[in-house]
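With one protein chain withheld, the remaining protein chains of the complex are depicted in position.
Lettered A, B and C in written order, each chain numbered from 1.
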Amino acid sequence: MTAKLTNAQIAWRAAQDIPDGAYVNLGIGFPEMVAKFKPKGREVIYHTENGILDFGEAPPAGQEDWDLINAGKKAVTLNPGAAFFHHADSFAMVRGGHLDVAILGAYEVAENGDLANWSTGPGSVPAVGGAMDLVHGAKRVCVITDHTTKDGRPKLLKQCRLPLTGVGCVTTVYTSLAVVDIVNARFVLREKLPSISLDELQALTEATLAVEGTVKDLIVPEV
Amino acid sequence: MTAKLTNAQIAWRAAQDIPDGAYVNLGIGFPEMVAKFKPKGREVIYHTENGILDFGEAPPAGQEDWDLINAGKKAVTLNPGAAFFHHADSFAMVRGGHLDVAILGAYEVAENGDLANWSTGPGSVPAVGGAMDLVHGAKRVCVITDHTTKDGRPKLLKQCRLPLTGVGCVTTVYTSLAVVDIVNARFVLREKLPSISLDELQALTEATLAVEGTVKDLIVPEV
Amino acid sequence: MSKISPSVEEAVSHIQDGMVVMIGGFGGAGAPIELIHALVERYKKTGSPGRLIVVNNNAGNGAVGIAAMIYAGMVAKMVCSFPRSTDPKAFTDKYLAGEIELELVPQGTLAERIRAGGAGIPAFYTPTSFGTLVAEGKPVAEFDGRKYVQERWLKADVALIKAELADRKGNLTYHMAARNFSPLMATAAAATIVQASRIVEPGGIDPEHVVTPGIFVNRIVEVPNPKQEEALLREVTK
Partner (left out) sequence: MSKISPSVEEAVSHIQDGMVVMIGGFGGAGAPIELIHALVERYKKTGSPGRLIVVNNNAGNGAVGIAAMIYAGMVAKMVCSFPRSTDPKAFTDKYLAGEIELELVPQGTLAERIRAGGAGIPAFYTPTSFGTLVAEGKPVAEFDGRKYVQERWLKADVALIKAELADRKGNLTYHMAARNFSPLMATAAAATIVQASRIVEPGGIDPEHVVTPGIFVNRIVEVPNPKQEEALLREVTK
């Protein structure tokens, strides 16, 4: 088994690319971890679908106000300069292209930017939430994910097999092994762990990993 | 020349039909006069396109705040319980069918409910404002107007000749001689001045005035 | 003219079988628990109103609020974006048993469809869901080289919402993120019924701070110290 980044390290790597002053939506679950790794000195304003801009960390246990929650229904706090608004205004921010970055999880990403992250197919109760809006709204739509499934199958595919969340929407994928941009419907490898060869990485990736210029080392601290 | 109602009397008559608790938009100019004749004890909430509900009378001269104006750009005051909102919310109220009554002026009204009140044809600068929205929004769209043009030609027509404001939108016309409902694309005469005969009134009206049941006397005090 | 209702029971007394009922709230924030429970009690006593179509972002949690409606058997269909919660058993069991219908709508599309219903916009185009299962059967159009899905407005017979302050004329404010869908639902329902934590005199809310203008509100009932759904669920779990 190749050495790979932990989820926290993937989140750390994604956090480094969020520019100062950015408006950011972090998907429910794993993507929420990205907030922990905001570089010092950078101001990032977080948006949540249920109508808050500029919310902060979770309050101490016992001090929650359950009318002050994020899209994952977790209690949050407010930063100075926060704002409340209703759901239509919230999704005007999303759909209208006002968010700089959205970070989401994925079951599958295709080289043309298609994303599947909402349904593992028939049989269970389908639930889509705000993901289908987010993927067509933010200027950058980033995915953070393990490079492969638990049983080692590629998640970066030629075509998605699961029901799609959005078509041609993903711009960058941060995986446990690499950083991959999607440019003109191709995976372009930007960074990879120094411990893995390009051939090894390609073997874990269904679609071709294109290389343009230098592939940088993906260096992430212990976090 | 037949005796006829003054503009103030037409406005008075229209005001009597506004029910308690109604949300009402009065068009710029003549229709604004209707507010003066609200029957005592009735609560009427006035809406203006530029984002106020529940505004009141003009302030005394010299005490205007020019950020507190109505759609005619005249200074107004606020009643307790007033609310401000932006233009999209204001026209959501209009287009969404939330207003009970809109009262407008007219150049021409056709028996099918078509209204022409925004353009006298090519040659001048066209200006439509909020009229085209109002005619498709309010539950009742009332017109107040002289029964004929200044040179005695009918304004209640088989078909409008001037550019339309809206199609099939007018529900009631209050004129200087009569009150006419529009029902199933016909003018139905509800009230007429006692001093004018049905034949005389019909002669001043291009389209047929249908009569259903009794035609009441149009009795209006000196105002 | 007064919009004030003397009790939650009276406030929900006109809701009938088969109606479309929008219910404010996102998870527990903004859920009008007292209005919902009054409706559930009415149904348990009288068998009405049943066969309701309920519009909410979620499909109930635990056994209170919308979940209580589902357990009581008065909901025929849910229109929502995310029929999951920490404890979604009420909906999940009935759904898997084929006893309740689901219309799944992406969250932003749900909000926009409700807004459109209130604003007299019968249809609009959105990029959301293009090329996905959710868009199947919907008209698609291209604008400026990009493809969009046509969505229809969503209206209701009744909206049940929870406000912080209300005045006699129906102007409302909300508590923090309890706002969410409520201002939209208030515009899209033929009758909007509000439970407010406090009723103030007209003028008691600054006209610049009104979130829902009174024109969108039909009935108001004061419910001081209302239950918060999430807090209630955590209380029950303890």
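Keep this in mind: contacts are C-beta pairs under 8 Å (C-beta built on N, C-alpha and C of every residue); 3 or more make two chains touch, one makes a residue touch a chain.
Keep in mind it's a predicted model, so treat the numbers as computed, not measured.
> Among the chains included here, which ones are touched by the excluded chain in the whole complex?
Touched by the chain not displayed, across the whole complex: A, B, C.
> Which candidate, B:A3, B:V167 or B:L198, sits in contact with the chain we can't see?
B:V167
> Give the residue, chosen from B:A8, B:L68 or B:A210, that touches the chain omitted from the document.
B:L68
> Looking at the whole complex, which of B:K36, B:H87, B:R161 or B:K216 touches the chain that is not displayed?
Residue touching the absent chain, from the options given: B:H87.
> Just to verify: which one of B:N7, B:N50, B:T171 or B:Q202 makes contact with the chain not shown?
Among B:N7, B:N50, B:T171 or B:Q202, only B:N50 touches the chain that is not shown.
> Since one chain isn't shown, list which residues of subunit A touch it in the complete complex.
20-21, 23, 43, 45, 47, 52-54, 78-85, 88-89, 91-99, 136-137
> Which positions on subunit B touch the chain that was left off?
On the side of subunit B, residues 48-52, 65-69, 73, 84-88, 90-91, 94-95, 114, 119, 125-133, 136-137, 163-167 touch the unshown chain.
> Please identify, in ascending order, the residues of subunit C that touch the omitted chain?
Those residues of subunit C that touch the unshown chain are 112, 116, 119-127, 141, 143-144, 146, 148, 152, 173-174, 176, 207-209, 211.
Just so it is clear, only the chains that are shown with their structure count from here on.
> Taking each chain's centre as the mean of its CA atoms, which one is farthest from the centre of subunit A?
B
> Starting from the mean Cα coordinates of subunit B and subunit C, work out the distance between those two points in Å.
36
> Can you check how far apart subunit A and subunit C are, centre to centre, with Cα atoms defining each centre and the answer in Å?
Going by mean C-alpha positions, subunit A sits 30 Å from subunit C.
> In whole angstrom, how far does the Cα centroid of subunit A sit from the Cα centroid of subunit B?
Roughly 56 Å separates the two chain centres.
> Find every residue in subunit B that makes contact with two or more other chains and list them.
Answer for subunit B, listing residues that touch two or more other chains: there are none.
> Residue numbers in subunit C touching 2 or more other chains?
Only 115 qualify.
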